[in-house]
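One chain of protein is taken out of this complex; the other chains stay put.
Naming follows writing order (A, B and C), and every chain is counted from residue 1.
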Amino acid sequence: MVSTDTFLDFFIETREHTEAICKPLEIEDYVVQPIIDVSPPKWHLGHTTWFFEEFILKSYDPSYQIFDEDFSFVFNSYYETVGKRVVRADRGNLSRPSVKKVYEYRDYVTKAMIKLLESDTNATLLEVLEIGIHHEKQHQELLLTDIKYILGNNPLLPKYSDTFIEYTADKDEQRWLHMKEGIYKIGHNSTDFCFDNELGRHKVYLHDYQISNRLVTNAEYIDFIKEDGYKRFDLWHAAGWDWVQQNNVNSPLYWHEIDGKWHYYSLNGLTEIDLNAPVTHISFFEAFAYAQFKDCRLPTEFEWEAAQHLFTWGQRWEWTESAYLPYPNYKKVDGALGEYNGKFMVNQKVLRGSSVATPNKHARHTYRNFFQTDLKWQFTGIRLAK
Amino acid sequence: MVSTDTFLDFFIETREHTEAICKPLEIEDYVVQPIIDVSPPKWHLGHTTWFFEEFILKSYDPSYQIFDEDFSFVFNSYYETVGKRVVRADRGNLSRPSVKKVYEYRDYVTKAMIKLLESDTNATLLEVLEIGIHHEKQHQELLLTDIKYILGNNPLLPKYSDTFIEYTADKDEQRWLHMKEGIYKIGHNSTDFCFDNELGRHKVYLHDYQISNRLVTNAEYIDFIKEDGYKRFDLWHAAGWDWVQQNNVNSPLYWHEIDGKWHYYSLNGLTEIDLNAPVTHISFFEAFAYAQFKDCRLPTEFEWEAAQHLFTWGQRWEWTESAYLPYPNYKKVDGALGEYNGKFMVNQKVLRGSSVATPNKHARHTYRNFFQTDLKWQFTGIRLAK
Amino acid sequence: MVSTDTFLDFFIETREHTEAICKPLEIEDYVVQPIIDVSPPKWHLGHTTWFFEEFILKSYDPSYQIFDEDFSFVFNSYYETVGKRVVRADRGNLSRPSVKKVYEYRDYVTKAMIKLLESDTNATLLEVLEIGIHHEKQHQELLLTDIKYILGNNPLLPKYSDTFIEYTADKDEQRWLHMKEGIYKIGHNSTDFCFDNELGRHKVYLHDYQISNRLVTNAEYIDFIKEDGYKRFDLWHAAGWDWVQQNNVNSPLYWHEIDGKWHYYSLNGLTEIDLNAPVTHISFFEAFAYAQFKDCRLPTEFEWEAAQHLFTWGQRWEWTESAYLPYPNYKKVDGALGEYNGKFMVNQKVLRGSSVATPNKHARHTYRNFFQTDLKWQFTGIRLAK
Partner (left out) sequence: MVSTDTFLDFFIETREHTEAICKPLEIEDYVVQPIIDVSPPKWHLGHTTWFFEEFILKSYDPSYQIFDEDFSFVFNSYYETVGKRVVRADRGNLSRPSVKKVYEYRDYVTKAMIKLLESDTNATLLEVLEIGIHHEKQHQELLLTDIKYILGNNPLLPKYSDTFIEYTADKDEQRWLHMKEGIYKIGHNSTDFCFDNELGRHKVYLHDYQISNRLVTNAEYIDFIKEDGYKRFDLWHAAGWDWVQQNNVNSPLYWHEIDGKWHYYSLNGLTEIDLNAPVTHISFFEAFAYAQFKDCRLPTEFEWEAAQHLFTWGQRWEWTESAYLPYPNYKKVDGALGEYNGKFMVNQKVLRGSSVATPNKHARHTYRNFFQTDLKWQFTGIRLAK
């Protein structure tokens, strides 16, 4: 557990980073919601702010004046205990509060937080603060991937930045790392911050397995496409095959075939594909089918965690075969914060590692990310096992 | 047919009026599309501009440089002959081009048009110009009703203006105007502008009928609600009854029952309902059910046109019993402009008159407006007949 | 008005004819509902029986014992005044009551009706009886077209009959019949039976028009297909074009292209298309697009009625341009029978004439049939006008 001072810096730096991510945006970009899974940037700005107002200022600062009563309705997300949530699909219809007003809200809450943190060193407060900061960091990742979706699905394909680097190509030859059968310990094991879903450190028994030293590349994935990977139902889950048919899926998200050559939209605009880059923006269904195509499989999250010190990770969230389930002795926190993780532990898959969109101090080897099996807009990737 | 000079003024005034309507908006308000029938204001600004670029500047001004090739894709609407249209539902996802850019586009095209009109007096050009101006006026009405929808469905219920007047209460007692059986002439009959759907002036035979001197008021409509009008299936078309059930319809659009009193959102914000105001924002299904409730019916568009000089109209578009169909000898214009009206002549109802949102010089007694039977977001009204 | 004796014969003959239509069916054929517009034959048998039980036996025969209380729930259709209807989509899920039980119900009610009719000559009863008989005749037509759909969409394509004749080819050359401008009288005008929607005989003013002496043939319709009729959006209503795209429509219902030759399923099984036969199983959207293709239009129902004595009709229900609307002075009957027609008078098109599926004594030149614009499973046809 770190000191209040450190927390104050951490808090300020986090708030500033969120705003830095939005720097290149036009006001219009803050407002739209092209698909239900992508939230308008404006909403991310307001929601992360509302979290501090709702769970800290209202509880720990008796002198705090709520900025606007209506905002709790507009910027709540899934916290059913706090009040009636806005139907998520509606977020993209809300032109008001304006972006300017949302920034005023941020500023107002940030200042009130700083004032409070300078005077109060309550341990419970710090615990919630730490969650709030990491909550905002989670939204920083989503903010970036949502911005990519908003710009990358606009017919004008505007670039976000000239300097954002989506990957560094891996120079290593593909090798199999051999792991020995035995008991392994899984889960968080330090005094650093983690989410509740990483707790309940426990033993698992793993059989001999091999895991790849590197991620699947675009060149390798193009082989899959060329050899009819999207047309061979035997490679797919039944649900995955239906998804391919219904959505005419035939490539990763943001890929465009132009004059016989694969291009993709990145945050730097539309370019030809780099064959050496790790493939990204594929769903679990595609990751699984690719593994079948190679007569391999995806690792479980336990296999991944047990072997992760042997390979480089951090560019792409890596799909695992594991369903997102509670660890043994998982305990849901009481109250509204208890809704944070447990309620999503059904029909989703675990992703391990982190990505180029993951903010500073937010990646760790016990982190469990999770998404539905058809979603592609995160910087996902494939690491094979067998 | 008026002179080029007059047209130039008419053109400039129309362009300016569109922009005046948007004056009170925040940039964010230009971008959203809460339901498929409501277009983002930004799109109206661009689409009306694209019309002049596509049908006039590209054809009549050899020196004209297209502002941006992509805009034709973004701002086309239903003109299938000109190119692949954007799926309408997607309009609300487009953060770019920015509002600023769209205004630059407007300015660029307006100036090019003025330059062209000052030099060219080509009669065909003037014909298309006249259509373009009236096309923009149609969009002015939609712009205002779309803005009302965007703001009136925002949980903050922001007002549009302090001064916009949605109606003037009618002081007249309700009376029945008696019309005599006989042959009446229907359709446009002057050298003034009209749309193609008003042409083909022709005779219809009307039997004796009576038509009300004034519109149904909010007070009268509240009676319908109180006496279970929304619960008596015998008052409704089968399709209307299904619509009521599926959407839990129980009042006009924008009405809210607060502490037992009816309120509504108007362009001036949320207020108590004025009982003397003409009821508005009701669908054809509701207008029909209300007429049944009063043992009356809605007039046909022919009855309306034959009697319209006997009563005041112009506050509310008035639903008629008539389906939107071609007049005898209706001729579709050749080319892209032929798509303007004829292709919508199925499964819609005619509305006659005009509304408080109808711009200057755009109302006339032969005008045929038309909408699907479930739509409520226009300033619609009810006039009874029997 | 005819005598009770005649009515008794008419009643018995009608009841027998319904059962004769079902003769060739397997029990399984009585049960299924492949699309919402097609009812299971079992339901037709029960519903037409329920009509007599509900509206005659329960009101006019004090000694009558209801066959089964539950049947009123199962076999009611749209008569909201009589009780909560079964959701129509569910009809195809009901394995019980069994076909045997439904025939027992028919028999029970038919016998009770005969007994009643032999003793009672009440005029009101006879009026309802006449409606009931014609109601059953309407269902005879639907029964046959629903059976065709059930068998014609089964992958085994079982034939219904070897002898049913779907058309007699028209030998006449196509000619235009010229009709003179003037006032025409429209609507029922005799003491014979008609439905309420034919009443309110009234005058209409028609301008000069021409109407074809014969229906469009399969050969002519194949030209439309060959010349890209289904690919030229300019021929279609906007709603029709969407319907074509969404459903990949490219031919009349029941047509199959096998080895480059058009075949169709008729009640006699799968055969090559007869080029001289009148085209059938086309929607209003297709009829309209075909007329556009030929630079013609469809007649209004008034034009059809005014000219119908000049040509042969009766093989195909003929789509008209007219929306299904009430005639002037149309009066809805009080009570449950008032739901018969009026509630459907929105968003449907009128068909005139009759078809090979229309039973004996059920066709007349004032008859107004009506369907939604996308439906194809009736024996519809196209007669051009200009």
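Simple rule for what comes next: contacts are C-beta pairs under 8 Å (C-beta built on N, C-alpha and C of every residue); 3 or more make two chains touch, one makes a residue touch a chain.
Here the structure is a predicted model, which means the values were calculated and not measured.
Shown chains touched by the missing chain in the whole complex: A, C. Residue-wise, the contact with the chain that is not shown comes from A:D234, picked out of A:E69, A:D172, A:D234 or A:D259. Taking the complete complex into account, C:D70 is the one of C:D70, C:D192 or C:D208 that touches the chain left out. One of C:P34, C:G182 or C:G200 touches the chain omitted from the figure, and that residue is C:P34.
Checked against the full complex, the one of A:K100, A:K180, A:K343 or A:R364 touching the unshown chain is A:K343.
Mapped onto chain A, the footprint of the missing chain covers residues 78, 80-81, 183, 202-205, 207, 209, 233-234, 236-241, 284-285, 288, 297, 321-323, 325-326, 328-329, 338-339, 343-347, 373.
In the full complex, chain C touches the omitted chain through residues 26-34, 42, 70, 73-74, 86, 90, 92-99, 150-151, 153-156, 158.
By our rule, only the chains that are shown with their structure count from here on.
In terms of inter-chain touching, the protein chains here are arranged end to end in an open line. Farthest from chain C in terms of Cα centroid separation is A. Homomeric contact chain A/chain B is classed as same-residue, with over half of its interface positions used by both copies. Averaging Cα coordinates per chain places chain B and chain C 37 Å apart. Inter-chain spacing, taken between the CA centroids of chain A and chain C, is 57 Å. Rounded to whole angstrom, the centroid-to-centroid distance between chain A and chain B, based on C-alpha atoms, equals 45 Å. Contact with two or more other chains is made by no residue of chain C.
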